[in-house]
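For this depiction, one protein chain was excluded, whereas all remaining protein chains were kept in their positions.
Residue numbering begins at 1 within each chain, and the chains themselves are lettered A and B in the order written.
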Amino acid sequence: MSAAAGRGKLTVVGQSLPMLGAHDKVSGRALYVSDLKLPHMLHAKILRSPYPHARIVHIDAERARRLRGVKVVLTGADTPRPIGAIGAHKDEHILAVDKVRHVGEEVVAVAAVDENTALDALELIRVDYEELPAVFDPEEALGPGAPAVHASGNLVREIRIDRGDVDAGFASAAVVHEATYQTQPQYHAPMEPTGAVATIDASGRLTVWAAVQSIHRNQLRLADALGLPTSRVRVIQPHMGGSFGGKLGEDSTHYIAARLALACGRPVRLLNTRLEDFLGVRARMAARIRLKMGVDPAGRITAKETWIHGDNGAYCGLSPEVILVIAARLDSLYRHRNVRTLARLVYTNNPPSGAFRGFGNPQMAFALESHLDVLAEQLGMDPLELRRRNSVQPGDTTIHGWSIGSCELSKCYEETAKRIGGPLRRRPRAPADGAPVAEGRRRGIGIAVAMHVSGARQAADWDGSNVVVKLTPDGRAVIICGEGDIGQGGPTALTQIAAETLGIPPDHVTVTPADTETTPFCFGPMASRLTLVAGNAVIKAAEGARRQLLSIAGQLLEASPEDLTIAGGAIHVVGAPDRRVTIAQACTAHIFRRDGEDIFARGTYDAPSVVADRKTYLGNVSAAYSFAVQAVEVEVDVETGVVRIIRIVAADDVGTPVNPRAVEGQIHGAIAQGVGYALFEGFALENGRLLNGNLADYPVATAASMPTPETVLVDGWEPNGPFGAKGGSEAPISPTAAAIANAIYDAVGVRITSLPITPDKILRALRERGGRRDA
Amino acid sequence: MSLPRHRLTLRVNGEEQELLVESRRLLLDALRDDLGLTGTKRGCEEGVCGACTVLVDGRHVRSCLLLALQVRDRAVTTIEGLAGDGALHPIQAAFIRAGALQCGYCTPGFIMTTKALLDARAALTEAEVREALSGNICRCTGYAHIVEAILALTEDTKR
Partner (left out) sequence: MRDFVFLEPRTMAEASGMLADHGDAARLLAGGTALVLLMRNRLASPSHVVYLGGVPDLDRIVIDDDGLRMGALATHAAIAAHPGIRARYPVIADTAGVVANPQIRNVATIGGNLCHGDPASDPPACLLALGARVRAVRGAAARDIALDDFFTDYYENALAPGEIVAEVFVPAPPPGARAAYTRFVTSAAESRPLVAVGVRLTLAGAACTEARIALGAVAPVPRRATRAETFLRGRTLTPDVVAEAASLAVADLDLVSDFRGSADYRRDVARVTVRRTLGRALGGAA
């Protein structure tokens, strides 16, 4: 790590500066994909499958084609090339070919002069289906005689891990507990539904403005699916109205818009309705997790055995990667010696699953962190103490070969306990805030822990970032970067890192919009990689620009660059503030000279991680790991089962928080999604049909349903991070559901092992336990 | 097939506008597509998310559930009309200061709700603010910084 990124006094990194683009957003000027209009633009609509599994016998679209205002109608016959990640499961098409495999699958696409005409056209299309037997449960889908969702069979991926001696581990345990946990599909619910605008130029070159997280990834995949050279496809990211993994581009929206534009030669805009967004995006995977764990009398985990069935749904996007995370990632949270895992990812006729903030960790965290509380109770140990005794420490190499660099879990535990008021062992307790509790209500406290990567090296063996820092003639900096912005504030952090490195004010730094035409290849914000991976690339580029700046200033001042410093918008000789040139003068002079050029420096960074072994899954996949501890106090109404969240304490180790208020905002948002995951969010599916595909029937957290979490960013420093920083957006979504489940148990003594924990489930459990008072 | 359009006059952000609209034109679409005021967003299409919130005669309403013809001759204020050119309204400034936005898609709706709220009542408790926001959904922030921004404004008005 370079000196500039060292642990010195920081002036810009660590400041809670306003978010880049905030002014445009509060003024209504920020342009999202639905705000874009091109001359002569058409509007697209999609006819979707009403069946979970059916053969397409015949499509009659003639009447639709003849409707005035309809310009093009496409079916699967027009989209023969499979889509998906290059080298991975390519099991689907832009529009369904021969078969539909889930309700909502895209079957026919129409582009017309306006949306209403396109909708009218859909009503004129007749599709004859032959319904096929369908399967909705992953375990049933593996059974004999189960309907085959794909000809290749229903097993998508099987992961087997066996380390240490699990049987001996259980034999040496004082307490062994086994239980099954079930999680549900969770919808990202970004406020902006997915959409795209596509157009071609006179030569047929395609430009797509798409609400996607990763422009370069989607450029490659679009080109592949459309049979075009990569250079003939340009992807531009407008402002994005939330994503949380839902806009990684696994859905078909931008493909369809592009295909329609190619077919009719006119700009096409396709905006999903809210219901289509529910059906199209890849929800958090439902997982059934059977967990068996043993602990010795001192509370040390002796063995862990896990059986997982992941409901892939009808098509793979990133779900094969998600199942690996469910299976293995949280094993690096504790000092395991004996771990055995069998995870199966299975096709069903449910809507497809995929990436959602946390990427598999929330599922396993719910199971694991619920389970640890049961073990703690059986041992008679404080649940926090049980975790403390098993947690990984800085310098550890975990059972899966992860190198733990910075890890401030101890501080997180300490801060959480201090604020929530430990110890946490179950006992009658008054509310922590001293407020009176109404009759029929009980209070309880629960904690849970999770971790997350800061970037993850996948099969492509690259977890890098490429950026350019350019200085303009007036001495401002532009970061040319294709990582993009999904609204979480990543680019703001990059400007702070650049400003810190260059020695200029942060508001003198901007970031270009993400555009495959003009920015270097990037993966974009996922796997909490932006701050660490792109941040390190920005440091390198900014250092290069700084060197060029000092070199030209040295020539102008007739001084050695080593004797120069940057301060107050100028470069001067150390110890002689009068021997100075302004940054603007230096930048201008760098151009206007023989062989002159912009100050323009590239920075490339690739994380010091490895691709996990294909068979053993061993290997340090990330440069750094972040940790989140949460404690929740709930109040449960024992007569109705209703849970009210009273307090949430969140202690996070994100290394150096580059922008503390923004990090805090990430934690708040993650917790709100975690509260929904715990208590009320989830697809209501009936034979593959979504019954609650709108935000009235699928509630998400509102202001009135949330307290303000008390957040603590513990003091930390990540050696691999830019100025000590690591990721912070995903770890805090994972512990929330288990913390709430543990708090409910603490309050009323029932353990709910399936999400969401609805009042109905609590009331039934109370009745089964016989503890319910009649009305 | 096509039905007669209606001549519609209304005041938008202080300016008289005359539009020719179909009966089915939503106020949201009239603002966004006919007048180019795209700051008002389409979110849930169900009347729960509040991204489409605008003021009609000073009251905050959902423009996605109102026909344009229902606001004939009324005064509509959108996010674009909140402050003068280039300037920020104190609510907008407070949102930036508190970090009360991330992706920004819901932000115009929250700001319009806040405007109606603070115009009606100067002093509010945290619980009242949270209740008043029950018609606006933000999926990014968890609301804490939004509530903080609004409470800071109510303290400003008390002073």
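Quick note on the criterion: a contact is a pair of C-beta atoms (placed from the backbone, for glycine too) under 8 Å apart; a residue touches a chain by one contact, two chains touch by 3 or more.
Quick caveat, the model's predicted, so the values are computed rather than measured.
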Candidates A:Asp98, A:Glu131, A:Asp474 or A:Asp697 - the one touching the absent chain: A:Asp697
Among B:Asn13, B:Thr53 or B:Thr154, residue touching the chain not depicted: B:Thr53
Identified contact with the non-displayed chain, of A:Ala612, A:Val643 or A:Ile667: A:Val643
Footprint left on subunit A by the chain that the document does not show: 116, 119, 438-439, 639-640, 642-644, 676, 679-680, 684, 686, 691-692, 696-697, 699-702, 704-705, 758-760, 763, 774-775
Where the missing chain touches subunit B, by residue: 2-3, 6, 22-24, 26, 45-48, 50, 53, 59-62, 65-67, 69-70, 113, 116, 132, 134-135
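We adopt the following convention: only the chains that are shown with their structure count from here on.
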Subunit A and subunit B: spacing of chain centres that average the CA atoms, whole Å: 29
Footprint of subunit A on subunit B - complex, ascending: 24, 32-33, 37-49, 51, 78-80, 83, 88, 92, 95-97, 99, 101-108, 111, 126, 129-131, 133-134, 136-148
Residues on subunit A engaged by subunit B in the complex (per definition of touch): 16, 18-19, 21-32, 34-35, 37, 116, 188-193, 239-244, 271, 273-274, 486-489, 661-662, 664-665, 667-673, 694-696, 700-704, 706, 708-709
